[in-house]
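With one protein chain withheld, the remaining protein chains of the complex are depicted in position.
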Amino acid sequence: MFIQLTNVSKTYPNGVRALIDASLRINKGEFVFLVGASGAGKSTIIKLLFREERASRGQVMINGKTLNRLRDGRVPHLRRNIGIIFQDFKLLPTKSVHDNVAFALQVVGASTREIREKVPAVLSLVGLEKKAEFFPTQLSGGEQQRVCIARAVVNNPSLVLADEPTGNLDPDTSWDIMNLLLNINKRGTTIVMATHAKDIVDSLRKRVVAMERGRILRDEEKGGYGSEL
Amino acid sequence: MFIQLTNVSKTYPNGVRALIDASLRINKGEFVFLVGASGAGKSTIIKLLFREERASRGQVMINGKTLNRLRDGRVPHLRRNIGIIFQDFKLLPTKSVHDNVAFALQVVGASTREIREKVPAVLSLVGLEKKAEFFPTQLSGGEQQRVCIARAVVNNPSLVLADEPTGNLDPDTSWDIMNLLLNINKRGTTIVMATHAKDIVDSLRKRVVAMERGRILRDEEKGGYGSEL
Amino acid sequence: MSFSSLRYVVKETALSLRRNAWMSLASVSTVAISLIILGFALTLVYNTNQLASNIESNIEISVFLRTDQTPDQVQQIQAQIEGMPGVKSVTLLGKDQALAQIQSGLSSDLLQNLGGKNPLPDKLTVKTDSAGLVKDLAANISPISGVDAVRYGQGLVDKIIQFTHWMRWIGLALIGLLAVASIVLISITIRLTVFARRKEVQIMKFVGATDWFIRWPFLLEGMILGLCGALLASALVVYGYTGLVAILQDNLTFIPLINSRQFIMNLVLLMLVSGALIGSLGSMVSLRRFLKV
Partner (left out) sequence: MSFSSLRYVVKETALSLRRNAWMSLASVSTVAISLIILGFALTLVYNTNQLASNIESNIEISVFLRTDQTPDQVQQIQAQIEGMPGVKSVTLLGKDQALAQIQSGLSSDLLQNLGGKNPLPDKLTVKTDSAGLVKDLAANISPISGVDAVRYGQGLVDKIIQFTHWMRWIGLALIGLLAVASIVLISITIRLTVFARRKEVQIMKFVGATDWFIRWPFLLEGMILGLCGALLASALVVYGYTGLVAILQDNLTFIPLINSRQFIMNLVLLMLVSGALIGSLGSMVSLRRFLKV
C-alpha cells in the first residue's frame, strides 16, 4: 500500500490544530518512523490513515483512494488491510487474549481452521503463548501491548500503523517486537511507526519523519531521532 | 514514608504467581527504580503498596503499618499520602484536565483557594497549562500521562509510586518529568518508579531493584538498568 | 453468511450472555416486569369488556299486555316479537305467576283480598342481542295491538350503554399506555446495556468489523433476552391468571371470567413475539449511535 498526504490539516472540533499543511508520500514496503515531542501530531496522522478521524483540509490517499470520499460502508474493508497497534491498546475486555487476536481474523471471515493455526503462532511470536486464555485485565501493561501487536499483524496486513508499540516494553522485548516488525516489513508490508524510542530509531537508520506542533519538520532517509544538523 | 516488604508473595486468583517471596526495605526519602522484563512483577509491587491488591503471603508495611491488616475504612487515608502515576493513566473521562488534578485535592478537603493556587501551578510544571479545560479524550497519549503525573504530585504526597511514567513521552519531556520527580524527591518524598527507560536509569545512578519472573534479582545502590557484573 | 461466521455469531452471543451476566439479568427482568404488567392489564381489560357485554345483554324490555287478551292472543304477540330482528329471547310471565310472586312472603291472602279477581297484566320479557337495539325495539313493540305498556328503564339503559362504552375506551387507552411504557422501559434498559459496551463496539469497528458483523450477536442477544423475559412473564401471567380465575370462580360464581385455552394461548404468543421483537429491535436501534466510528 502506498500512502499520500497532500497539504493535510486537521483541526479538532475544540479548535486544536493538530496537523498543519502536512504533505508526505510513503511508498509500498517502506518503513517510516514518526517522531516528535508529545502532542506533535503523530497519533493524529495515524488516525487519519485508518479513518478514525477525517482530514479538515487536504487529501489523504491510500492506494490511490481518497479517504475523505470513502463511503462509510467501505471503511471496514480499508481497515482490514491495515494492522493497527494502538497507543492505548484497545483490547476487548470481555475476550481472552486468544479471542482478541482471533477477532481480527473472524472479521475477515477466516475459517475456524485458519484461526486455529494462526493465532497460537502469532501469540508465540510475541511471547504470550502461555497467556492465551487470560483476559486483558489479568495482564501486565507490556503484555497487553503485545496482544495488541499480535492482533495487528495476525492478518498479514499490507500496512501496519504502530503508535508507540514499545512504550510499555523493556529494551529486550522491545527489540523482539522491532525484529518482528522488520520481518513483516521485509515481506513487503508498509510500516508507519510513531515512537519515542531514541535508541531504536537511531540504530535502525530507517526513514524518519520528524514533527513539531502539527508540522512536518524533517523527512530523512536513514535518519536518526534527533536532527542530524 | 518508609516501606518494608517481608517475604511477600502474590498469587492472582487465576493462579499466576506474580511475586515470589520478595523482601525489600525502602527508607524515607529514597529514590528507587524498579526494573525488569515485561510481566516481571513491577506493577504488582506498586499495586500492593497502595492496597489495590493484597499480599497472598508475607507482610507489606508502610510507616510501620501492616497493609494486610488495614481496615477498609482507613485505606483512603493511606492513599491520600501516596501519589500514584498509573501505567494506564486512569483519568476521569468526564472531568477536564483541571478537574482531574483538582480532584486529588478535593478528596483531602482542600479549600477552594488552595485548589485555585495549586492546580495551575502543577499543570504548568508538566507543560499543560494551555490544556486545563480539555477532556482526557482530547489529549495525546503523552499529555494524558502528564495529567496523571500532575495529579499524583499536586498533593505533596510523602510517597510517589510511578509506574512507567515516561512510557508515552519523548526523551526531552521525559527528562522534564524526571527532573520534576527528582525535585520532589529532594524535598523528602520517597519515590518508587517502575520503568523501562534504560537511558534514564543508567544516567541517574539511583538505587535499582531488578526483578525477574516475580523474584527480586538484584538490589543495587547507584545501579544501572542492566547488570553491572 | 458463511459457516464460520454463523459459528462466530452463535458462540459470540452465548459468551456475551454469560460474560455480561448481570446486564443480561437486568434486561430480562425489565422485559419480564413490563410484560407482566402488560399481560395482566390485557386480561383485566378483556374481562371487563366481557363483563360489559354481559351486562348489556342482560338489559330487558318489559312488555305489559292488556288484561283482555286471551292466551292465544298472548302467544301470537310473543311470536310476533320473537320474529323481530335483534330479539334474543322472549319469556312470558303470566298474570297468575305475577300475583304469586307478590303473594310470596305475605301472610294475608292477596287473591282473597282482591275478591278473587287478579288485576295484574301478563308480562313479556324481551332480551336483545345488543344494548343499542333496546330503544328501537321498544318503539316497534309499542304499537302492536294488545300491548298495553312497554318499559325498559329508559334511564338505566342509557347509563349502562355509556358506562360500558367508556369502560372499553379506557381499557383500550390503558393497554396503549402500557404497551408504549413497556417498549420505552425495555429500550432504555437495552440502550443502557449497549451503552456500557460502546467501547467494545468502537474497537470492533477499528479492527475492521462491518456493521452487520457487530450487529448480529447483539441482535441475537437482544432477541434471546427478550424471549427469556417474555417466557418468564408468560409463565407468571398464565399461572397467576388461571390461579386467580380458579379462586374467583369459586367465590364470585356470578362474574363470568374468560378462561378459554385459546385466549391464554393468544396472550402467551403476543407476549413472546413482543419480547423477542422489542429485544432485538432495541439492541439494533441502540447500537446505531455507536457504530458511527
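The letters A, B and C name the chains in turn, as written, and every chain counts its residues from 1.
Criterion: contacts are C-beta pairs under 8 Å (C-beta built on N, C-alpha and C of every residue); 3 or more make two chains touch, one makes a residue touch a chain.
In this text the structure is predicted, and so the values were computed from the model without any measurement.
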Chain not shown, its touching partners among those shown: B, C
Sole contact to the chain not displayed, among C:Ser2, C:Asn54 or C:Thr67: C:Thr67
Candidate in contact with the missing chain, chosen from B:Leu91, B:Val147 or B:Ala210: B:Leu91
Identified contact with the non-displayed chain, of B:Asn27, B:Ser111 or B:Asn179: B:Ser111
Options C:Ser16, C:Thr128, C:Thr189 or C:Ser280, residue touching the unrepresented chain: C:Thr189
Interface residues of subunit B (partner: the chain not displayed): 50, 52, 72-73, 75-80, 82, 84, 86, 90-94, 103-104, 106-112, 115, 151
Contact footprint on subunit C, counting only the chain that is left out: 23, 26, 29-30, 33-34, 36-37, 40, 64, 66-67, 105-108, 110, 113-115, 117, 119, 121, 148-149, 151, 159, 162-163, 166, 170, 174, 177-178, 181, 184-185, 188-189, 191-193, 195-196, 244, 248, 251-252, 254-255
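One rule holds for everything that comes next: only the chains that are shown with their structure count from here on.
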Chain nearest the overall Cα centroid: A
Chain separated most widely from subunit A, comparing mean CA positions: C
Distance from subunit B to subunit A - Cα centre to Cα centre, in angstrom: 28
Separation of subunit A from subunit C, taking each centre as the mean of its C-alpha atoms, in whole Å: 62
